[in-house]
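Below is a structure I'd like to ask you about.
Note that one protein chain is taken out, while the other chains of the complex remain in position.
Presenting chain A:
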Amino acid sequence: MEVGQMQRQWVDYTKSLFLEGLLDGQFLQLQQLQDESNPDFVVEVVSLFFDDSEKLLNDITRALEQPSVDFKKIGAHVHQFKGSSSSVGAQRVKNGCIPFRNFCEEQNIEGCIRCLQQLKQEYYLVKNKLETLFAMEQQIVAAGGSIPMLELSF
């Protein structure tokens, strides 16, 4: 495949992510921050997000499995997760955190477990998509092209 086609594919794929609501404007901001002095900024931040999220999700799962659930701790974790997801622009993940917080405050275990499931789903989905996106970017760069700038209007 030649570079132009790959670039077009990349653009379409990115657009689709936005249209599906997986990503929001914050992701664009991150992309804007990427320049020659900081060529891998987005990848770095997103990787950081992935590591952070894995840890958080594990912590939350374990906390919910405890006989006496520490809702405060879970709430704190969810708060963190919300913060990081909004920092990278993972919109659906961030939106999934909000009802989770409410359930924590209500101390509703069923609600929390359901939310956790949903959150995990959303997270793995966005993780998958982003990994695909980054793979495409690597291909483009390897083929000698450059990542096009996205001009999206919402």
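Here is the rule we go by: a contact is a pair of C-beta atoms (placed from the backbone, for glycine too) under 8 Å apart; a residue touches a chain by one contact, two chains touch by 3 or more; residues count from 1.
The rule we apply is simple: contacts and distances are computed from a predicted model.
Peer 1: Out of "Calcium and integrin-binding family member 2", "Ethylene receptor", "glutathione transferase" or "WDR72-like alpha-solenoid domain-containing protein", which one is the UniProt protein name for the chain not included here?
Peer 2: "Ethylene receptor"
Peer 1: Of A:Ser16, A:Asn38 or A:Gln66, which residue touches the hidden chain?
Peer 2: A:Asn38
Peer 1: By the contact definition given up top, give the residues of chain A that touch the hidden chain.
Peer 2: Listed in rising order, the touching residues are 25-26, 29-30, 32-33, 35, 37-38, 41, 44-45, 48-49, 52, 76, 79-80, 82-84, 86-88.
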